[in-house]
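Below are the structure tokens for one structure; questions will follow.
A protein chain is absent from this complex, but the other protein chains hold their places.
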Amino acid sequence: MIISKQWLLDDAPKSRMQAQMGRIYVVGLQLTRNPLAMIGAIIIGALIITAIFAPWIATHSPIAQNLGDRLLPPSGEHWMGTDELGRDIWSRVVFGSQITLTIVLLVAVIAAPLGLIVGAIAGYFGGWADRVLMGITDIFLSMPKLILALAFVAALGPGIENAIIAIAITSWPAYARIARAETLTFRNSEFVHAIKLQGASSTRIIAHHILPLCTSSMIVRVTLDMAGIILTAAGLGFIGLGAQPPLPEWGAMISRGRVFILDQWWVATMPGFAIILVSLGFCFLGDGLRDVLDPKHGSE
Amino acid sequence: MRNLLNIDNLTVTFPTNNGPVDVVKGISLSLGRERLGIVGESGSGKSMTGRAILKLIRSPGKVKADRLEFDGIDILSQSERQMRSIRGARISMVMQDPKFSLNPVMTVGTQIAEAIKTHQKLSAQEINDKTLAMLKSVRIENPERVLGLYPHEVSGGMGQRIMIAMMLVPEPDLLIADEPTSALDVSVQAQVLDIIDNLVTSKGMGLILISHDLNLVSSYCDRILVMRAGEIVEECVASELHAAKHPYTQGLLAAMPKIDEDREWLPVFEDMSGSQT
Partner (left out) sequence: MNDKAAAPSLQAQLNILAQRTWMTVIAFAKFVATIAVTFLGLAALTFFIGRVVPIDPVLAMVGDRASNEVYEAARVQMGLDRPIFVQFANYIWDVLNGNFGMSISTRQPVLNDLIRVFPATLEMATLGIIIGVVIGVPMGVTAAAHRGTWLDQIIRTVGLLGYSIPAFWLGLVGLAIFYARLRWTGGPGRIDIFFDGLIPPVTGMMLIDTLLAGDIDVFWNAVSHLVLPATILGFFSLAYIARMTRSFMLDQLSQEYVTTARVKGVPEFLVIWRHAFKPIRIPLITVISLSYAGLLEGSVMIETIFSWPGIGNYLTTALLNADMNAVLGSTLVIGAVFIFINKFSDVMYRVLDPRARS
């Protein structure tokens, strides 16, 4: 089995893996033709690299205080200046990327599969299972996500773990809705009937056949939602309910810098630029993925 | 008598993932005040030809021709503004499915009135009279009632007749009918075509009838062009269709079942020339 371009683009793939890899290849190829999507991918790539190699990319320690160097403007020594405790802001932003990435990944890992399963079950079985599950989903969807997340965090107590749980709880319903819609389109298709005739159990049908078909729209949705998740997490951090000090969470950093906004503007604005950049990256990438994976929605 | 339409070497190109593709490849035709049929399968370029005449093909599509002339006017050099006074007033087009080609949230009366108002300044009463008269001429009984209806409230056949009325009310010189009956029930098709035929002949208009249905085109047209893969492969008078020379046309004719059919299998066209480009 040679992985060549010809093998990947083969019109008649001989194994499931070949088909899947071929599809990934084609999708990737089409993605590269979209300049904005590529910019998004580069930004996200940079985020991941920054998070992994933070100790090397940062120039100083993110928590080391140096009161003699408080509130210095951006310079060659301190690329983004220093905050009120003399900590280097660039390094804090760099280490903050770890927090951001963690939050985003964990929320996605918790909320997306949960929503996917709930939606697939509701869509596949229909009847009262559908009504109950969708009723619960609708209740969550009708409520303001941020407010709910705030209320949850208030109850659970401040901290990054609780913030992640709270955001995940408010995010899964959207994925359930999508998964259900996708399942409904497949439920009555002939190949499902065929597998049923072969004696496959419902679990097997859902797990092996329906869930994989929902993945592309899930991927698009999750990527597009990441910006919202980042902003919510930053919002929680800003209010003081997210990651606690001295963790360099970007939202919390903006909150600290608030009092200095007039004369030492960099303390509050720098983390904001990081948030904007990363969110835009996810948006570009998500838009690009959507154009490639879901041409019905093609807005370009 | 000057020809209504003179086309020399018309080419329509679209960019694709595999490079630019010519959907119309250098065709030429001329049309007087007669009925011309353009037949072909999907993708033969017949619809694109119709749209090119009206200069409706927008970027990224590109239109090129040595000559694309309507009544002495060089279409290619007309600005959008100039084209707007030609469209509707001098050249009109009836499209395939009234479910989609009529505005779903405007009443029938408003849509037809707009066709009049765009090119003429008439009083509301005159517009109303003209609209009703036009609806009657496409054999719609009760036109007053139909004026206030929305397109989804009428049947397919009536919708198409409304479309015809709307397109002919400014009294153009040339009508392009792009698959006008393909979305209709068979029983209604002949009626709609009769209406088009009558109106076109009584007003001395030119007609380009685009269809995939060879029978239809041969019944309602004076001359026939057969298109395949962007090129014209046959041109003949309707009455001499059975004597067609090109193998493609002969194949099309042979593939049509007859009422007293005795063949077991209808012939299928083997694609010798390969795919486009």
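Going in written order, the chains are labelled A and B, and every chain counts its residues from 1.
One rule holds for everything that comes next: contacts are C-beta pairs under 8 Å (C-beta built on N, C-alpha and C of every residue); 3 or more make two chains touch, one makes a residue touch a chain.
All values derive from a computational prediction rather than experimental measurement.
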Touch with the omitted chain, as defined above, among B:52, B:167, B:208 or B:229: B:167
Listed residues B:27, B:146, B:196 or B:244, member touching the removed chain: B:146
Hidden partner chain, touching residue among B:28, B:191 or B:250: B:191
Candidate in contact with the missing chain, chosen from A:50, A:91, A:223 or A:279: A:279
Subunit B, residues in touch with the chain not shown (by the definition above): 54, 56, 80, 84-89, 92-93, 95-97, 100-106, 114-115, 118-119, 139-142, 145-146, 149-150, 152-155, 157-158, 163, 166-167, 170, 191
Interface with the undisplayed chain - residues on subunit A: 135-136, 138-140, 142-148, 150-157, 227-228, 231, 234-235, 238-241, 251, 254, 258, 261-262, 265, 268-269, 272, 275-276, 279-280, 283-284, 287, 299-300
